[in-house]
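First the structure, which I've put down as structure tokens, then a few questions once you've had a look.
Left out: one protein chain. Kept in place: all the others.
Going in written order, the chains are labelled A, B, C, D and E, and every chain counts its residues from 1.
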Amino acid sequence: MGRFPVPDVEDVPDDLQDRITEETERAGFTPNVFSAYAYKPSHFRAFFAYYDALVEDTPLAREEVEMLVVATSGVNDCLYCVVAHGALCRIYAEAPKLADQLATNHRQADVSAEHRAMLDFAVKLTESPERITDDDLEQLRDAGFSEEEIWDVGAVTAFFNLSNRMAALADMRPNDEFYEMGR
Amino acid sequence: MGRFPVPDVEDVPDDLQDRITEETERAGFTPNVFSAYAYKPSHFRAFFAYYDALVEDTPLAREEVEMLVVATSGVNDCLYCVVAHGALCRIYAEAPKLADQLATNHRQADVSAEHRAMLDFAVKLTESPERITDDDLEQLRDAGFSEEEIWDVGAVTAFFNLSNRMAALADMRPNDEFYEMGR
Amino acid sequence: MGRFPVPDVEDVPDDLQDRITEETERAGFTPNVFSAYAYKPSHFRAFFAYYDALVEDTPLAREEVEMLVVATSGVNDCLYCVVAHGALCRIYAEAPKLADQLATNHRQADVSAEHRAMLDFAVKLTESPERITDDDLEQLRDAGFSEEEIWDVGAVTAFFNLSNRMAALADMRPNDEFYEMGR
Amino acid sequence: MGRFPVPDVEDVPDDLQDRITEETERAGFTPNVFSAYAYKPSHFRAFFAYYDALVEDTPLAREEVEMLVVATSGVNDCLYCVVAHGALCRIYAEAPKLADQLATNHRQADVSAEHRAMLDFAVKLTESPERITDDDLEQLRDAGFSEEEIWDVGAVTAFFNLSNRMAALADMRPNDEFYEMGR
Amino acid sequence: MGRFPVPDVEDVPDDLQDRITEETERAGFTPNVFSAYAYKPSHFRAFFAYYDALVEDTPLAREEVEMLVVATSGVNDCLYCVVAHGALCRIYAEAPKLADQLATNHRQADVSAEHRAMLDFAVKLTESPERITDDDLEQLRDAGFSEEEIWDVGAVTAFFNLSNRMAALADMRPNDEFYEMGR
Partner (left out) sequence: MGRFPVPDVEDVPDDLQDRITEETERAGFTPNVFSAYAYKPSHFRAFFAYYDALVEDTPLAREEVEMLVVATSGVNDCLYCVVAHGALCRIYAEAPKLADQLATNHRQADVSAEHRAMLDFAVKLTESPERITDDDLEQLRDAGFSEEEIWDVGAVTAFFNLSNRMAALADMRPNDEFYEMGR
């Protein structure tokens, strides 16, 4: 995490302090993505506001969101997101093995056919967005996803294509705690 | 643009109406990304707040931001972003040929050595984020970019990796006006 | 264009002078591919004779030829061919937006189903010629292309895989005029 | 060879008959590329005129031309060109093992450092023409190649990127004789 | 694990029974690779004899062997090997986080410069064996690896390119126990 300076929490704007405090209390430690993003407060606000919208305003189950994050981050080889969201995936899905499966190869994960379709879409949108066609969305509809769910599947995937690259830029490293949570 | 419904502007929340009105007055037409994102107001707010932070709170020149957008979107074969931000790139850089060059092959664009280094970084972060190393950042420093500029170069690139995928998801198409602006 | 010397037009053999004069009168300027190829007269003659055969002896409409050129050159990231033939594509197809669409992502271009099949074939023949099968030709037949048209679709694509590489070798750059023609 | 009709030699224009007769007498059989191209006489003339220019008007040794052809065709997995020009490569280089080495992996071929540089350039121009830079040409100069030789190295490579795709289009198959010649 | 029948342990030849019993006693459960390979006893014997040679007759530390296995299997997206050897990697290296790091992106793993060189070599040998050159071996020598260690680094990597593909063929799945061992 040495590529950009990480400010002390007491030196950052109040709204960032509040969010960091809240997250620290919830998790028991400060997830490094909050420390890293504190380097630039305007981006901190924008990033977490977008993230909040994705997880709070969606018909997707939280475990589905986290499954998408882990599979996308696995394709992009993003250590921070695989490990930190792997923890959330295990916890929300109550499935201790799921994150390791999704990060390695979603095709071998123990998931329903519906979730397999969802993950296939996320991986294609990550690897070759230029090849997404109406047929790809049709397969999600056939798997039972509503219109808004399809938008959200794509939106979560798109957001973590941003997030994976921010982690690569800043060389973000997962907190030790994440490796073990939910196992 | 037929994959998700596009609401009438009068049916969307007031803050979205205000933003859409403002953009429409500025451009003389409503850029389709605003219409497309109006499908989901919480995402509309998050997306444009992030975008605003990227272009308003940065030591990068606006033309540099748009150069990054066009080169990134060219790699991802994203028609909406190549054409819409190609227009902005031509206008801000006052360089009618630049966007076509960047969208096709940034290695053949008429840019300074500094901007070539900036674009090389953006293309690498887009194509293989897992391979970004300290050396890549060092090359930006050697080209004269400050720490915050480097963060912002990466952040713009990361954001358009999101944006390109949202355009692919919703099959966003550029307004006709963009093709000709700034030529 | 500085990798190989560009001879003065008065110093090249008469037949090259005649062709260059003719092209200059037609276009109002000398397209740089003629200047670049004048470096080696025997190759100049061979290259343009092949090109002439492709555009003059074919049941394909000229706009179809230029669509193929732009899509192929987009895959190969060839600035000269994208811009110079983009101009021709706009003019022959009377479609100001078409070249930008084809160069960025032919899958999002405003083209008929027949032309989509034609372009899919060209892109596959460019990207992975070793995987072309009878089925690929069958899809062109199903789209209404005659035997000779199929040959010519492939021949134009193959020729611009040559041309794109000659432009890369000699670092050919499009004349300024091409960027704006036909818009 | 069943994708396009192969005309009887007596039914093709006189100049094609003359060339086919000449090649048949030289080789002892009619190489299938002549039969295949006879489907479209204007393309036959253009293709072989270009080929003749490449092999007749060049300071490159003929064995160098054939080495380039085999390495390029190996990258493109083109059976016709690997086998037919593999025969020519063996004969002109008087090196029975060379073609198999170049077609499989030019990095393990028994060639001089100069020829290794030449082949590295050809493989890069084939695989990623958009990445060719001044440095790549400089390496050829450092290896002793003259300006015209560099042009010709690129031109041969470019031409066989055309040729490999025409063979893929028409499903050209090498004559049995080629497999054994020069061994 | 349903693609090939898994025989009951009492139905397999005595030497296989002995090995399976030994492994089961050591681990507390029967690792699925033993069950899967029991389908074909001659291959069972060959596979485990090779594996034994790799881990028993080598100057490499066992933790180094397991690091190589996890990084290689991560590149090949092999769930069985990532999870089963991830457990061994954690145990032998006494490093609970190491396997997750190596499986996701060895470039972000907490390893010494020597081990980074070792893993870079393994990843290159896995992804593009045709590009391995003397320089690659030189980098291992510079990092302090002896001649035999270099052979063994390559041999372990090569063997797991076999193993990953056998797991893909038979759809081998890691035992539940492996996910948690050594954390």
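The rule is simple: a residue touches a chain if its C-beta (ideal position, glycine included) is under 8 Å from a C-beta of that chain, and two chains touch if they have at least 3 such contacts.
Bear in mind that the values here come from a model prediction, so they are computed numbers and not experimental data.
One chain is not displayed; in the complete assembly it touches the shown chains A, C, D, E. When the full complex is taken into account, the listed residue touching the unshown chain is E:Ala168, out of E:Val9, E:Ile91 or E:Ala168. Across the entire complex, the residue among D:Glu22, D:Asp52, D:Asp134 or D:Glu180 in touch with the chain not shown is D:Glu180. Residue positions on chain E in contact with the hidden chain: 3-5, 39-40, 42-43, 45-47, 49-50, 52-54, 56-57, 76-78, 125-126, 129-130, 132, 134, 137, 147-148, 151, 154-155, 157-159, 161-166, 168-171, in rising order.
Counting over the whole complex, chain D has residues 74, 77-79, 82-83, 86, 96-97, 100-101, 103-105, 108, 171, 173, 176, 179-180, 183 touching the chain that is not drawn. Within the entire complex, the positions of chain A that touch the omitted partner chain are 105, 107.
In the analysis below, only the chains that are shown with their structure count from here on.
Across the two interfaces under comparison, B-E and A-E, the one joined by more C-beta contacts turns out to be A-E. Inter-chain spacing, taken between the CA centroids of chain A and chain C, is 44 Å.
If each chain is reduced to the centroid of its CA atoms, chain C and chain E end up 50 Å from each other.
Residue numbers of chain E whose C-beta contacts span two or more other chains: 105. Shown here, the protein chains touch in an arrangement that is not a line, ring, star or fully connected set.
Taken together, the chains touch in the following pairs: A-B, A-C, A-E, B-C, B-D, B-E, C-D, D-E.
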